[in-house]
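Note that this complex is displayed minus one protein chain, with the remaining chains in position.
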Amino acid sequence: MLEIKLPGLDLKNPIIPASGCFGFGREYAELYDLSVLGGIAIKSATLEKRYGNPTPRIAETPEGMLNAIGLQNPGVDAIIANELPWLATFDTQIIANVAGASEEEYIEVIKRLNANETVKAYELNISCPNVKHGGIGLGTDPTLAANITRMAKEVATKPVYVKLSPNVSNIVEIAKAVEAAGADGLVLINTLLGMRFDLHTGKPILANLTGGLSGPAIKPIALRMVYQVYKEVKIPIIGVGGICSAEDVLEFLYAGASAVQVGMYNFVDPYICPKIIEDLPKTLKKYGIKNIQEAIGRSHHE
Amino acid sequence: MLEIKLPGLDLKNPIIPASGCFGFGREYAELYDLSVLGGIAIKSATLEKRYGNPTPRIAETPEGMLNAIGLQNPGVDAIIANELPWLATFDTQIIANVAGASEEEYIEVIKRLNANETVKAYELNISCPNVKHGGIGLGTDPTLAANITRMAKEVATKPVYVKLSPNVSNIVEIAKAVEAAGADGLVLINTLLGMRFDLHTGKPILANLTGGLSGPAIKPIALRMVYQVYKEVKIPIIGVGGICSAEDVLEFLYAGASAVQVGMYNFVDPYICPKIIEDLPKTLKKYGIKNIQEAIGRSHHE
Amino acid sequence: MKISNDKIISNEKIANDTYKMVLQPETIPIILPGQFVNIKVDGNMLRRPISVASVDQNTYTIIYKVVGVGTKKLSKLSKGHILDIMGPLGSSFPIHETLDEVLLIGGGVGVPPLYEVAKQYRQQGIEVYVVLGFNDKDAIFYEDDFKQLGCKVYTSTMDGSYGIKGTVMDCIKEHNITCDTVYSCGPLRMLEAVDKNYKKGYLSFEARMACGIGACMGCVCKDKEDKEMYYRICKEGPVFEIGKVEIVC
Partner (left out) sequence: MKISNDKIISNEKIANDTYKMVLQPETIPIILPGQFVNIKVDGNMLRRPISVASVDQNTYTIIYKVVGVGTKKLSKLSKGHILDIMGPLGSSFPIHETLDEVLLIGGGVGVPPLYEVAKQYRQQGIEVYVVLGFNDKDAIFYEDDFKQLGCKVYTSTMDGSYGIKGTVMDCIKEHNITCDTVYSCGPLRMLEAVDKNYKKGYLSFEARMACGIGACMGCVCKDKEDKEMYYRICKEGPVFEIGKVEIVC
C-alpha cells in the first residue's frame, strides 16, 4: 500500500531523507537499517570539494532553523569513489542532488555520475547562488531554470528532478518552465531565505548573514506550492518542507505530492524516517485511504 | 528612551498592533487603555462595506496561523463615522490601512480619509489580489507597486507607508521602486501565502483554499527582508512578522526597523502589546542599549 | 472577559474520547449558560474554545472530545496543572421565567452547554425535556446528570446501540415531544434540522476562531435574511435566536 513508482525511482514507500539533512547516510546507518527508506537524497554534489561557509552556520527559529552550510561536500569524484559503493549495499533508491556555481559545473557533475549504477535519478538544486549570474539562484528566473534543466536533460542518462526555490513571486511559472524544458519531476521546496540576530552583539547570528529556513514553520508554504504546481503540471512532485509525522505526509499527498522528503526533523529525532514509515499504514487506514496512490492529489479531485 | 519620530507619526514607543489583528481597537480597549500604545494600524479600509471570504477563514500552523478574512470591513465612510471619532479619544497615533480591488478604489478611500484629523498616516496594503490585474497583488510587481504609490502620494495629505508582500523573488526591487515613487515609509511584511489540508476530507481547511501565514514561524523571513531593504532604501521601515516579545522587537530594530507592529500574537495573548512596552526598557538596558534610536539598524553599523 | 490561571481540579474520561475537566479559577467570574472559555494549550498557537458545561461554588466544568492535537494534550493533563484561560466569552442562552416547558436538544459534545440551562430551569421548577444524540452507546455521557436534575431525558444513537436509532429529530418524533421552545447545540447538520423544525428558541454555533473576542473577523456567519449583515460567533454568538443565522453545511 505504500509503494510508488516515479521516473527512475521504484520506491517501496514515499519517505526520502532530504538532501543535506542526512549526509551520505553513514551516521544514520549506525542507528537503523537504511534499507527501510523509500530512497535517499544525498548531500548536494559539486565538481570540486567544497568547504562551504564560515561558522556559525546554524541558528534556531520558532519551529524551524536556519542553515548556511554552503554546499560543503567532498566533490563528485570522492562521492563516487567513497560514498556510492557503500550506499549501493542498501536496498533503497539513491537520488543524487547536483549543484554548481555555473551551468557547466552542473553538467560536468552529471556526466561523471551518469555511469554510476547506484544513482537512480538526479535532483538539480537550483536554489544556490550562481556566480555566472551575479550570485542569483537559477531557481528565481524561469528562463535560467528552464535553461539549466534543458542542459541537464541533454546529458543525463537518468531522470532529472528539479528542486525549486520557494523564494519566488510565482512558483507555477518556474515549475511550468522547468516542465517544458523536459524535467521528469519536481522537488518542492528548498529553504526560504531568513535571518536571526544576536541580541548581545546586534549582528546576524550566521557568519553568512542569511540562511535557509526549514522545518515545520515552512510547511504551510510548501503545501501551498505543491498544491498550486500540481494544478498546472503533469510531472510528479516530491514534497518537502517541515514534514515530521505521517499526518504531515498525508497532507502533502492530498496537496499533490507523490512522495516526500524529510529534512531538518532528522536532527530533532534521528529515527523520524523509520517512525513515519511505521506510522503511515495506520494513518492511511485511520483516514480511510487504501493506498498512497489514492491520496495523491486528493484535494484536487471532484 | 522609547520615543521615535517617523513621517507623520510621533510614537511614544515603537509598538503598534498590526492591521487586521486589532480590529478598530474596541475589543482590546475593554482590556487595557489603548493610550499606552505607540500607534494603532486599523483594519484595512475599502470603499464599500465588504463581507470578505466564506468560512472557515482560520487554520492553525506550527508557530503560526493562516487567515483568509478577505478584508471584511464596514467601508471607509462607516469607519470615518463610527470608528475614528472613538479612536480619537485615545492618546495614540492612528494609521489607516488602505486597500482596494482597483487603483481607483485606493485613491477614493484616501480622498475620504484626508479630511480626518485622527488618521496620522496611510499604510497601503498592496498584497491583496487586484481585480484589474487578474487577481495579482500589486505588491508582486515593481511597476504596479510604484504606480499605486505615486497615485496615492498625489492625493494623500498625510504620509504614505507602503506595506509590502513577502511573496516575491526580490523584495529590494519592490522596496526601491516604491521609494522612488515617493513612499514616506515601508511596512515589512504582510503574510506569506500558505495552505493546510483537512486529514478527514482531504480538502483545504480554508474555504478560500489559500491563506496568509503569520506568526513567529515567519519571523526569520521578515527579519531578512527588513535587513535587505534597510541596506538599500533611505525611508524608515516598520517591521512586522512574528513579534511576541521585547527581544523580538530588538532583533527587528537591529535589522533596520524603526518601529514594529504586532499581529497575530494579540490573539494568543491579548495583553501582548502592553507587556512588550513594559518589558522594552529593561530589555534595552540588559543589552546595553540607551534608546531605540541606537538600536535601529545596528547590525549594519561598522 | 479576563485571562486567568485556572487550576485543574479533575480531568477524567467520561465516554469514548470524551473528557470532563473541573477547573478552579483565581477569582470566580459570572459565567452564563452557553458561554465559552478559550484555552491556551502548550505548544499550540491558537486557543481552543470550549463551552462551559456547568458552574459551581468556586469551580466550573467543561466537557471536551479529543479530536485533534489540542484536545489530545488537554486530555493528558493532571490535577493541579494550571491552564491559561480566557473567558467567559460570547453570548449566552437566555433563561426565561415565563415558560412552562423547554426542550433541550444536544448532539455529542454539544450536550454540555445545555446542562447549565437545564439546571437553571429546573431550579425554577420548569419542565425540561432533554433529547440527546450520540454516535453510539460508548459515546454517551451526561444522561444520568440530566435525569438527576429531574429532566425528562430521551436518548438516540445513530447506530441504534442505545435508545432510539437515528437522529435527535427521529427521537423527538418517536417520543411525541411537542414542546415548542428549544435550546440546541451540536453538529451543524443537527442545528440545521432544528432550525428548520422550530420557530422559538436558541442555537449555539461553532467556528474556527483566532482572537475569540471579536477583533479578527475569523469566525463570522451571515444573517439569514439580510446577506449584508454578519455576526461574529465569538462575540454576538455562539448562541443565537433560532432562525437568525444562515446555516451553510
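Per-chain numbering from 1; labels A, B and C assigned in written order.
Going forward, contacts are C-beta pairs under 8 Å (C-beta built on N, C-alpha and C of every residue); 3 or more make two chains touch, one makes a residue touch a chain.
What you are looking at is a predicted structure, and each value in this text was computed from that prediction instead of being measured.
Although it is not drawn, the missing chain touches A, C when the whole complex is taken into account. Screening A:Gly23, A:Gly182 or A:Pro281 for touch with the missing chain picks out A:Gly23. Touching the missing chain, out of A:Pro7, A:Gly182 or A:Pro270, is residue A:Pro270. Considering the whole complex, the residue from A:Thr55, A:Asn114, A:Thr201 or A:Asn291 that touches the absent chain is A:Thr55.
Remark: the omitted chain is touched by one listed residue; of A:Leu31, A:Ala81, A:Val155 or A:Ala180 this is A:Leu31. Contact between chain C and the unshown chain involves residues 42-43.
Within chain A, the residues in touch with the undisplayed chain are 20-23, 26-28, 30-31, 43, 49, 51-52, 54-61, 63-65, 67, 69, 72, 205, 215, 264, 266-271.
We adopt the following convention: only the chains that are shown with their structure count from here on.
Traced through touching neighbours, the fewest hops from chain A to chain C number 2. Comparing chain C-alpha centroids with the centroid of the full set of protein C-alpha atoms picks out B as the closest.
Greatest Cα centroid separation from chain B: this falls to C. We define each chain's centre as the mean of its Cα atoms; on that basis chain A and chain C are separated by 46 Å. Centroid to centroid, with C-alpha atoms defining each point, chain B and chain C lie 36 Å apart.
One simple way to say how far apart two chains are is to compare their mean CA positions; for chain A and chain B this gives 33 Å. Counting partner chains per residue, chain A has no residue touching two or more of them.
Of all residues in chain C, none touches two or more other chains.
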